[in-house]
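All protein chains but one are shown at their positions in the complex.
And then chain A:
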Amino acid sequence: MGLLTDPAGLRGRQVLVNNHGLICGVLYFASLVWFCLLASDQVNSATYLSENALLPGLVVLSSDVTTDTKNYLKELDVVMKESNRIPTAWIRGKFTQMSIESYVHNFTLNYPLGRGQRFEGKNVYGIIRGGGSSTEAIVLSVPFRGDDSGFPSTTASLALLLAITKYFREQKYWAKDLIMLITEHEQLGMQAWLEAYHGVTCGTKGVLEAGDLPARGGSIQAALNLELHSTKMKYIDVKILGLNGQLPNLDLVNLVHRICSKERSRHSFGNLEKVHNLPPNEQYFHSLYTMTFMVLGQATGVPDGNHGLFHRFGIEAVTMEGHEADGNGQHITLHHVGRVVEGVFRSVNNLLERFHQSYFFYLMTDTDRFVSIGYYIPCVGMMVGALLIRAFSLHVSLRGQIDDSINSKNDYNTGGVFITGLLCFLTGLVVFQIPIISTKILPVYFNFSTAKSVLTGFVGISIAALIMVEILTKVLGPREWTLLSIASLLYLGTMILAVAMSNFSLAFLSSIFIVPMALLVGSKLPRFVRTLICLLCQPLLLLTIVISISTYIHFGDLDRAVQTLAETLVLTSVDTLVYGATSQVIPILAYTPGWLMVYVLCRAKHVTTAKPKKD
């Protein structure tokens, strides 16, 4: 019991302080190794269904949508030639013929970074009223894509939606309302519909005007988004990544995979199908690749389908994307997908409670294997641990210095440290406003395009921040620098932990850069090397490097890198304003102040490294 009070325990601190460099390094590399080990079948586990009420595959599926989908596809071919917009009248007509109430939802986007541009869109939805009193609902959605959308067509899924709706309408076992939703303008339409359904605005007010819905079902329990690119599909990819790295309950993901297997439809996660009976080492790299795909995708915080916008509202959702089959080999038809949709809907219809039993935090390593939060969180824990141990060592050595010079207590400028930290945070706030400020000023005076002005704004503020740092370095003395160093380490550690709570992937990937940077600043490396390391980790420069590499991989040259960078910056700004995404909030508001503090230390003269005081 005296573990914490036993002063003898403090003896160990000297060991910790003396060897903290080694310990931090070991922790860092242990974290990386641990992460790689997660892909091993010895560590991750097979998925299972926690919620017994789902009873997947217990019911006899009887839908046959082959004829209906063919007819709808023929009509759609004609209808879609007339216009690239969503054919609201035609869809509503079909719903009315099935004796289903249908409605049109209008929404407007006031483009936040432009000069008052407005975009309008329409969603259509029909509601099959279940036998209950409309307290709960399930959503089946399809993004409508005209010929000019630039994305693969989803006409097949629209035909399937209509055909399965017709079948569902005649069944009497529905306990929940079924909402059949066709959205326009990709994620914008979906976001507008969800905001209108819940009567809220998630992004900045006045940007996305969601309006109101003429009718609603009950509280939505689950949603399935269909993107089928062809009537003949090679496999169905189940997409789960949501906005800000949120994931659907693992039960729903398992349910979809399991019913796909039962209906003999090839299915995949991250476009990688399960391969049975692989040799252990191949299986390991297969799992590692799948897991890395998921981590990279989740870290961006950008949903990979319309399902990703549901998660914020507590609605579990996945996208089923059907990839076109090449050649004449075995393929999946709309009939198979219809059966899968029926199976999923009947299972969810069976649910008494919301999805709550299974995991919300996990990493998929295969279609039927996953890593639970208990196994992956130590990766981040070790990263943060390294930072905290370093902060502790610095603290101990600082205390040693104070004890040595116990008479000169007052030369300890806490105020200066506080102001330096505050300036770093204020800079973060200013950087956050840059997209809006620069798109308001630069296009007027210099006639820049939106992308160009955002990029210019960010580059400008980065340079300004560097200059500010050069001034700051001359203000404080060595002890204050140590204090600031402790503050920056604690801050970065806390931030990484906080981000890991919602988005593990982002926290882990960012800590791979942040931790060595923060540790090496206080090392005995030459100053210019430290500055170089620090500068390489500058958020904007890091993004530039990442984008350059990915452009080089995709296109083989770097011509488009700058343009891609500018577009990425604009897109993340727009995502923040429209969807309330954190893809820009976290790097700017959370990491930039921390980076600035570390950079100040890097440039400062008289920085003491944590020299352990030897007894």
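Note that in this section contacts are C-beta pairs under 8 Å (C-beta built on N, C-alpha and C of every residue); 3 or more make two chains touch, one makes a residue touch a chain; residues count from 1.
By our rule, contacts and distances are computed from a predicted model.
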Fill in the blank from the handout: Matching the hidden chain's UniProt record against "E2 ubiquitin-conjugating enzyme", "GPI transamidase component", "Small ribosomal subunit protein mS29" or "RNA polymerase II transcription factor B subunit 3" returns "GPI transamidase component"
Handout entry: Per the touch definition above, residue among A:K70, A:K274 or A:R354 touching the missing chain
Key = A:R354
Exercise for the section: Write down which of A:Q42, A:S62 or A:S133 is the residue touching the left-out chain. Expected result: A:S133
Fill in the blank from the handout: Given A:R145, A:R312, A:H335 or A:R369, the correct residue touching the omitted chain is A:R312
Exercise for the section: Determine which one of A:N18, A:S149 or A:Q171 touches the chain that has been left out. Expected result: A:Q171
Fill in the blank from the handout: Per the touch rule stated above, chain A touches the missing chain via residues 1-8, 96-99, 101, 129, 131-136, 169-172, 198-200, 215-216, 218-219, 312-314, 352-354, 356-357
